[in-house]
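Presented below is the structure to which this report refers.
== chain A ==
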Amino acid sequence: MASSASGAAAVLEVTGLAKRFGHVRALRGIGFSLGPGESLAVFGPNGAGKTTLLRVLAGLLKPDAGTVRFGGARGDGGVAPASRGPDAAHRRRVGLISHYSLLYDGLTAGENLAFYARLYALAEPRAAARRALEGVGLEARAGDPVSTFSRGMVQRLAIARALLHDPDVLLLDEPFSGLDQRAAATLRALLGRLRSERRTMVLVTHNIDEGLELATHVAIQVAGAFASLGARDGDLAAYRARYAEATARDG
Partner candidate 1 sequence: MGEVLAQAWAIAAKDLLLEFRSRTAFLSALVFTALVLAIFNFARDPTAVSSVDLAPSVLWITFSFAGVLGLNRAFGLEKENRAIDGLLLSPASRTALFLGKTLANLVFVGAVEAIALPLFALFFNVPLLEILGPLVLVIALATVGFVTVGTLMSSMAVNTRFGEMMLLVLVLPFLLTPVSTAAEMTARLFAHRPFAEWAPWLKLLAAYDIAFVVLCTLVFEFTLEE
Partner candidate 2 sequence: MPPANGGYMVAAYVAAGVIYLAYSVWLYWRSRDR
C-alpha cells in the first residue's frame, strides 16, 4: 500500500499479527503497511478485535505472533518481534487517542501534560505542555482541573496528550464516541490538520459514518481478521454495503 501511494518507505509495517485471549482469537493474521500521510480506517462490529489491534500497535499488548515495525521518515527502530515486548523507541513513535482520556481528573490540564512530558523525558516538560495546549486551543484553561472540563475539551486535551512527544504514528480508538456534534466537528478538523502534517494514522470504529473521509485506506475487520483491505475507492454508501455484506457472512 505504502509503496503504491508514494514510493516512500513504510512508516508502519504490520505482518501476521495474532493474539488470543483464552479461547477467543482476537487477531488472526493481520498485516498492512502505511506510508507517511496515509491513514487506515478499520471498521468492524463490537468484538471484532479492533481495540486489540490498536493496543498491539500501541505496544500495550504483546502479540502472540507477528511483527509491528516502524520505519521511514525518522530512521529505523522500534522493531517488535513477537517474543519481546516493544521497546522505548517503539513507544516514542506512537500516540494513542481513545474514548478514554488517559488523564487524571484531579490534576489541571497543564499538570497532566507536564507529567506525561516527564515520562517521555522531554527537555522542558512545562514548555512542552504549554505548546501542546496551544495546539488544541486550551492554553487559557491550563490551570483548571480536568474535572471541570466538558467532554469535548477533555477529548481535545487527550489529543494534546497523545501529540506531546510528536509521534509520527497516531492510533485512534473510537475517538468520536460520546462527543456531541460540535465537539465531533472540532475533532474532525483537528484530525484533518494532523493528516495534513503527513502523520500516519490508524483509526478503528464500529461506526462507518465517522472517519471514512479521514481515511486513505479502509479495512473491514470481522472476527479478528481483515475481511477486506485496500485504498479507499468508494463513497459512504458503497462502504456501508460492503460492511453489511462482510458482517452478514460471519453470521
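One rule holds for everything that comes next: contacts are C-beta pairs under 8 Å (C-beta built on N, C-alpha and C of every residue); 3 or more make two chains touch, one makes a residue touch a chain; residues count from 1.
Criterion applied: all candidates are chains of the complex that A comes from, given by their letters.
From a predicted model like this one, the values you see are computed outputs, not experimental measurements.
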item: Complex member in contact with chain A (any copy), out of 1 or 2; value: 1
item: Complex contact set, residues of chain A against candidate 1; value: 58-62, 85, 88-89, 91-92, 94, 96, 98, 100-107, 111, 115-116, 118-121, 161
